[in-house]
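Just one protein chain is left out here, and the rest sit where they should.
Then we have subunit A:
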Amino acid sequence: MNNMSPEVALHRISPELRPLLCSVVRNGRVGLDSTNCLRVTDLKTGCTSLTPGPCCDRFKLHIPYAGETLKWDIIFNAQYPELPPDFIFGEDAEFLPEPSELPHLVHWDAGNPECLLQLVKELIQQYHHYQCQRLHESSRLLFEYDSLLEDPSYGRNLEIYAGRKNTWTGEFSARFLLKLPVDFSNIPVYLLKDTALDPGEDVALLSVSFEDAEATQVFPKLYLSPSIEHALGGSSALHIPAFPSGGCLIDYVPQVCQLLTNKVQYVIQGYHKRREYIAAFLSHFGTGSSTVLSQGSANSHLPVCVPLHQQRPTLFSSADIVPLQPPLGRQRDGQKSKGILQELHPSVSGGSLHQWKTLIFLLASSWM
């Protein structure tokens, strides 16, 4: 498989088909896992070798779905760009969607750049139905699916991949990918090293793999978007419980949701408490003394110290006071973050503040 950047793919595709592919590679986020984009590989042509390029009109599209990557062949004809494409669904040779369920195919509009992307989304939706139908091979897994479906918060954000029956062991496996309904909107500012990088949507995905139809081997995994993971203190900060033996998803998923929610609340509360403390500290020591937020995570274990010269006003009334400057960064809403001082004292202009770093020693025990 030759990985190619979107620009390379766009360069090699036939000019008439370029708009269609552009929307796929640039805006192609389908499914629950929006962090992974659609990828294009194996660009080929259906024209003769004497046809001058670029004339590629068929390629392989990689689609993330339920923890798997679907590899579908999409076949155009560069000599007839107005015609709709054809598809080869890779290993899923038995997947045959009903054309009437694909309106963007029936009413194909080559002039609409979003037409192909929309058609792919419709196909994925049909594929999801196809996988759910395959769950009928296992009553246990079908029960899991039906129970989740009853809850709209889980049923509407669910992807299922039913694996093939193992011809040797007769085992049937499946994977459930759920988007957890957890609110991450109040998580503090996430400071990125690379400000140009879009952290993307904050999402938590729970993947539960059933290695056998009787649910004796179940392996759950929690996937967090980079911003959430960073905000919660890294991958080691949060551990989800193991799937209970004999348990079911309808009991386990809410448990994980609650755990995640509690952790988020904990982080938020810790952030607010630190803010209150710093505000109180500032008000106590006046404008000379200051605190500075530690750069990075809201880990409450990081010590905060006040340099001696800044303690002078309390100790030595004649000491100079160095004004505080907030750290530079980007808030979750994309705005430059304001320093605590600016927030508490709006009269202080942001432009005069320089980036600086001061450690304030706090009693960790008060925030633990």
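A few remarks follow.
Note that a residue touches a chain if its C-beta (ideal position, glycine included) is under 8 Å from a C-beta of that chain, and two chains touch if they have at least 3 such contacts; residues count from 1.
The rule is simple: contacts and distances are computed from a predicted model.
UniProt lists the omitted chain of the complex under the protein name "Abraxas 2, BRISC complex subunit" (options: "Abraxas 2, BRISC complex subunit", "Electron transfer flavoprotein subunit beta", "Eukaryotic translation initiation factor 3 subunit F" or "SERTA domain-containing protein 1"). Touching the chain that is not shown, out of A:Asn77, A:Gln118, A:Asn157 or A:Gln255: A:Asn77 (per the contact rule at the top).
Which of A:Arg58, A:Lys179 or A:Arg274 touches the hidden chain is settled by the complete complex: it is A:Arg58.
For subunit A, the list of residues touching the undisplayed chain reads 44-49, 51, 58, 73, 75, 77-80, 83-84, 86-89, 93-94, 96-97, 99-100, 102, 105-108.
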